[in-house]
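One structure is given here, and the rest of the page talks about it.
One chain of protein is taken out of this complex; the other chains stay put.
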Amino acid sequence: MTELLQYLVSGTTVGAAYALVALGFTIIYNASDVVNFAQGEFVMLGGMVTFFAWQAGVPLPLAALLAIVAAAVIGVLLNKLAIERAGAAPVVSLIIITIGASIFLRGGAQLVFDKQLHRFPGFSGDEPMNVGGVTILPQGLWVVAVAVMVFVLLYVFFTRTLTGKAILATANNRVAAKLVGINTDYMMSLSFALSAAIGALAGILMTPISLTSYDLGVPFALKGFAAAMLGGMGVPVGALVGGLLLGLIEALTAGLVSSTYKDAVAFIVILVVLFWMPQGLFGRKSMERV
Amino acid sequence: MKSVLKAAVAALMIGVASPALADIKIGSTVSETGPASSLGDPEAKTLRMLVDEINAAGGVLGEKIELVSYDDAGDPNKARTFATRLIEDDEVVAIVGGSTTATTMSIMQVVADAEIPFISLAGALEIVDPVQPWTFKTPHTDRMACGKIFENMKAGGLTKIGLISGSDGFGASMRKHCVDIAGDYGIEILADEIYGPTDADMTPQLTNLRSKEGVQAILNAGFGQGPAIVTRNYGQLGIKTPLYQSHGVASKAFIELAGPASNGVKIPGTAILIADQLSQDDPQYAVVTAYRKIYEEKAGSPASTFGGYAHDALRLLVDAINRAGAAEPQAIRDAIEQTKGFVGVTGAFNMSATDHLGLDLSAFRMLEIKDGNWVLLQ
Amino acid sequence: MRLSSKHLTLLILLAIVALAPLAFPSNFYYRIGALAFVNGLAVTGLVILIGFAGQVSLGHAGFAGIGAYTCALAPIYLGLHPALAMLLGTVISAGIAWLIGGPILRLKGYYLGVATLGFGILVSMVLANEVPITGGADGREVPELGLRAALKFIGIDLSNAQFWYAFTALFLLGGAWVASNLHDSAAGRALRALHDSEIAAGTVGVDVARYKLSAFVLSAVYASLSGSLLALMNKFITPDVAGFLHSVELVTMTVLGGAGSVPGAIAGATLLTLLPQALTALQAYEHMILGLIMMLVMIFMRDGLVPTLSRALRGRG
């Protein structure tokens, strides 16, 4: 029983991190219909910038803030310099552009920072808590709490605020959004900044648990993308559930079935879900207009 | 027409233009970036600084060494291409490199065809067993690491163990050899868990090891971030059974990353990690101290076992060229094979026609982490 | 008229392949050429899938992996000659593509992307984890094809690099010929039609699901052959051949050169094969430059290098 609970704790922690990355995917997708494969690099930047600022003597909370701002700025630049200029390019072109951005950012990080692994201490220390034989890291609680909080804020943002609705309108129909007076360029930049900030936040939260280095963006991007698709791209609740589900499937498979094929089981579940629900668990069914 | 084409190709290949006239060209292809960069990065740095040092001291046979070095990013296909380029285009007389077993295997094919001596920096036994005429290597094999660890376990009365390993080449290969020879040491592997090289959390696997009845020790085979996370998770779960890691974590950085939980972790390592604890009459004292000094000065970070592999490979090669008296591939190969009593950072090498590694277990030392430092066990 | 332009393209391709060695400064360039051809073959298959039919795949390296490992394993476990193993690889790849293509090709855009991605990852996981059979992440050796020795016997003496340059070129030319034939046939028009409008394609009688599946199976065969050739040429193979990064590399080559055109995609394959070699002098900046090139081409040359450039040339001339 304690074993099972331990698997669940592990799965929830990792799953919450996937959920944060997936939420980042969701925001940009909602504004622009672009799946940003460079999302993982924001996660990397979050961890790396925080570490190097912290090492240079900046207090950890300030270093984290710095990293979030840096990632947001790079997110806006990515939008202004690449995505905006690409216009209505087909899906494959957008994939190549964002993968190109990802390779570029990784190459840059390797030059600006280094190729070593790094870590900074957990926000509330690294001493694990023991609850009925189950070990919980305070940092793990941070990850889960922040993921849920970000989700709630995003949910409120997209459903209750004018700006949030304007972002959705921008994705839905750029021209119509412009006509009703929405500054669509601003909405795009805003969503890139927001998404990059959330990605960086995920990186900062996870570094005390899983370390950071210049090249850990790709695995995070892959898992986050898979989680977002599992839940249904563009739906915040889908990103949250998809991320947690993916983390739990991995942990439970590793614990109960076989640690060799835990990633395989995760992808098989995704394939099966997509077979029955081609838009993911919470995705909106779209009807082709002719 | 031909010259136009030639110019066009030359323009495409801007990188190919060979710099300055070279005297003795030595090639290297290591994994400076990619998943094995924690191995390849110190290797590449070591090679560059040693070549500078050797040249500053007058070179080899009165000639300077030119190092042509490429980054294969851990991709075996790239490694093969760069090996081909080193041989066909750069016309090197020998190659040092192959940070991983997979890249090494790719390069071996090329050097065998081209008959160029090659010293590998990768671990697997398969590189030198069976012996390939043109391939040598400097790191202890993973099979030797398993043996060294099992010896220590047995001496401590630990015979029932749980195994956990990374699914990358290093972890999988060491896992295979450990499973192979466990019986020889009377060790029984009760549980066998795997993790992915980029996994964020290994508590499920460790929970399984913890709850497995009768496990007296845990052995982790892996390199990169995996072992650090395994060690942290091991501490978090409050596991008390002794933890053994492989030589894949043999660096100072590991202790920092793994944190306090790393206290008591044991590994089979080399002298470089305990350079300051070596007695002056240790045969390796001089070479280890010298390498550590130059590396830490120039790279600004602690020297690791992996850089040591590159150090030994290049020194072995230079030693062989000196003894051969000519920078010719065949002569160099023969001279490497005749290496006797060559003391390096990793150990003392005694090569022969049937042994292209030349190390025994004596230079492999059991180390333990105590209060954030590597200390020699014994 | 169309026919002649198709043949002209193939002739130019043949001429480049045949004349390029005259300018090779060393044997190493045969290796680069052969690699470009091997990549070009897989990419030609992706032209059929992405360029003609408009379907994304982020997992085609999985088929390259199947082709490669069939060449490594079938000779040992089934006693097949490597050439027959190559054929078996295409049959297996086609079979698997046919089985999984049915369900996953109903997905569109990014959903198709994640499904194909999952397939590729599954293949590379099996290759990396079934160590006793595949040799795991450290890879395993692949038997010698033996054709070079046979050619030597009948008096054609080629170096290893020269042989593979010529041998892979034959496959590429054959693959390009077949893809060009397809482009201008009823089946090719059906594929290109469903790319532009699935509903209109259905209206003119195109069985959309069936043609998508055909394109998927065909491109899997190309990728499988490419993987087999790579394995036989290197005589050594690792699961990297099936990895996500290889899948992405293939798609990048396809789109960068021009997904809609066979010569474009081959140019893309050649460019991205040459680039890392040309950038070794700027080693530290290699990744940044590569990323930058990918972004710039896709932003400023939306249809890819070759279609954009040839349009510019035609516009001027």
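Per-chain residue numbering starts at 1, and chain names A, B and C are given in the order in which the chains are listed.
Basically, a contact is a pair of C-beta atoms (placed from the backbone, for glycine too) under 8 Å apart; a residue touches a chain by one contact, two chains touch by 3 or more.
We adopt the following convention: contacts and distances are computed from a predicted model.
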According to UniProt, what is the chain that's been left out of this complex called? Choose from "Heme exporter protein B", "Ion-translocating oxidoreductase complex subunit D", "Branched-chain amino acid transport system ATP-binding protein" or "ABC transporter domain-containing protein". "Branched-chain amino acid transport system ATP-binding protein"
For the full complex, which residue in C:14, C:133 or C:178 touches the chain that was left out? C:178
Of the listed residues C:206, C:237, C:279 or C:293, which contacts the missing chain in the full complex? C:206
Sole touch to the unshown chain from C:44, C:57, C:160 or C:214: residue C:214
Chain C, residues in touch with the chain not shown (by the definition above): 178, 181-182, 184-190, 192-193, 195-197, 199-208, 214, 218, 260
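Following the convention adopted for this analysis, only the chains that are shown with their structure count from here on.
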If each protein chain is taken as a node and each touching pair as an edge, is the resulting graph a line, ring, star, complete or other? complete
Mark out which residues of chain A touch at least two other chains, giving numbers and ranges. 110, 260, 263
Chain C residues counted as touching two or more neighbouring chains: 129, 286-287
Under the touch definition given earlier, write down the residues of chain C that touch chain B in their complex. 19-20, 22-29, 31-32, 35, 128-129, 131, 136-139, 141, 160-161, 230, 234-236, 238, 240-241, 274, 276-283, 286-287
Given the complex, residues on chain A that touch chain C span 35, 82, 85-86, 89-97, 99-108, 110-111, 218, 222, 225-226, 229, 233, 260-261, 263-264, 267-268, 270-271, 274-275, 278-280, 288, 290
Provide the residue numbers of chain A that touch chain B in the complex, in ascending order. 3, 6-7, 9-11, 13-14, 17, 110, 115-119, 126, 128, 130, 135, 137, 206, 209-211, 213, 215-216, 219, 251-252, 254-255, 258-260, 262-263
